[in-house]
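These notes concern the structure reproduced below.
Each chain you see keeps its place in the complex, though not every chain is here.
First chain written, first letter: the chains are A and B, and each begins at residue 1.
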Amino acid sequence: MKTDSFRPSRAVEARAIEAVLMVATEPLATQFLAGIVETTPEEVERICIEISGWYESNQTGFQLVKVAGGWRFASHPDMYMFVEKFAKEGFSTRLSAAAMETLAIVAYKQPLSRSQIAAVRGVNSDGVIRLLSQRGYISVHGHASGPGQPGLYGTTPAFLEKLGLNSLDDLPPLAGFVPGLEEAEVLDSQLGDSHNE
Amino acid sequence: MVYTVQSENRSRDETLLHAAAAPKCPTVSTGAFNGPLELLVHLVNTQEVDIYQVSLCQVVDDFLQVVFKTSLDISLDTSTQFLLYAAILLEIKSRCLLPQPPSDDQGEKEMNLLEQRDLLLNSLLSSRTYARVARHLSGMIETAGLSLPRSWGLDTELVWLAPDLLDGVSPEDLRSIFGKVIENSIPLEVDLAHISVDSITVTDVAEELSSSLPNLKNVTFFEITSHLSERIEVIVWFLALLELCKTGQVVLDQGELFGELHIKWIGDYENG
């Protein structure tokens, strides 16, 4: 869409969506917006994509993005340095490598229990799980049927927002990160050697 | 446990040093290790020991050397991570020391070994996979963090239209939520309550005993330790007594098993 081609008279649905998103505090689902502006979800989706492209081509300092299944206004990444200066406190501290690993395991293998997480990481991960729950990135989604009925953890909408993802389907495929055959063979031979001694 | 100085192992120490220093880089690409299991493989390679025969002494020695050599510039993250690895190795080793169920079938033994090896390889591969995914997700978080969401909310004149948010909330709800917050709140200080600092040393007690015992004709261990409240103190006093016995300052006599321990000073009377 060209900068100058936007119809001079914006459709009322587009204006309504913009108005409502301006006072929202969380991403609003397409379905929900459709109810408010009284149109179909397909139409909302089309409008949102259109106005989002319009902001981009007009180089506004903000974006309309789709995260965690909904639309929301956000500052443009290019303007990060100004926003950071403004909202120093708002930037949460970096997650440790251990926390990120645990988060990755939960993201790809959910739902799973504490002990299943520990089994993959090779160490007890209770502290990290507590941190991630407290930050709201993971939560108990259900309970296993086994003995003790341990809580099964999964990721939250806040996790999707944190990663800027629309849904879990947008996670990069795990296959791309599995060590290649050569690497596996090297590891295999390393383990093998030690045993023959 | 005997610690030996290993000048011939310099290269291995340097490898460990390098490995220990690696996590300092901000991307946390740990290089040599991607986790506890990576450390095992590393040890297998450099120490040329069987993975089920890791020498405890060696591990502790290596760890201490790394800590001492890098004490000035080692980060808390790195050192605690290393400590964790060491602890894991100790755990594995201690498990190996437990008696195994007898198995006379050689074939079955070998099968078990193979199975364990496959399991190890498997978890090694999956731990590497997730370490890589984690780094990728970190990058995504960083990118997403460049943009901040709007969170203005409703304008004040419209707020009254919204349903009251406290409907159905009881004081008890509030209390239990507060309790949960406090419980989950990450302590800002490291809790050291479980660590007891030795207030007395064997040397101190031995000195004290050397000045007091010559004046006491015949005392029992119970008598000289009756004023102590902590078990660890009693142990220190006992060790100090053994020290004095070893150097020929006191004679210890115990009439019967678990009986009263009599102490007699036979050393110099310089302090008396």
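Worth a mention:
As a working rule, a residue touches a chain if its C-beta (ideal position, glycine included) is under 8 Å from a C-beta of that chain, and two chains touch if they have at least 3 such contacts.
As the structure is a prediction and not an experimental result, all values here were calculated from the model.
Written as a formula over the displayed labels, the complete complex corresponds to A x2, B x1.
One rule holds for everything that comes next: only the chains that are shown with their structure count from here on.
For this pair, subunit A with subunit B, the centres built from the Cα atoms lie 35 Å apart. Only residues 23, 28, 30, 35-37, 41, 44-45, 48-51, 77, 84, 88, 113, 117, 120-121, 123-138, 140-141, 143-155, 158, 184-186 of subunit B touch subunit A when the two sit together in their complex. Listed in rising order, the residues of subunit A touching subunit B in the complex are 21-25, 27, 62-63, 65, 72-77, 80, 83, 87, 90-91, 94-97, 100-101, 103-105, 107-108, 119-123, 130-131, 133-134, 161-165, 172, 174, 177-179, 183-184, 187-188, 190-195, 197.
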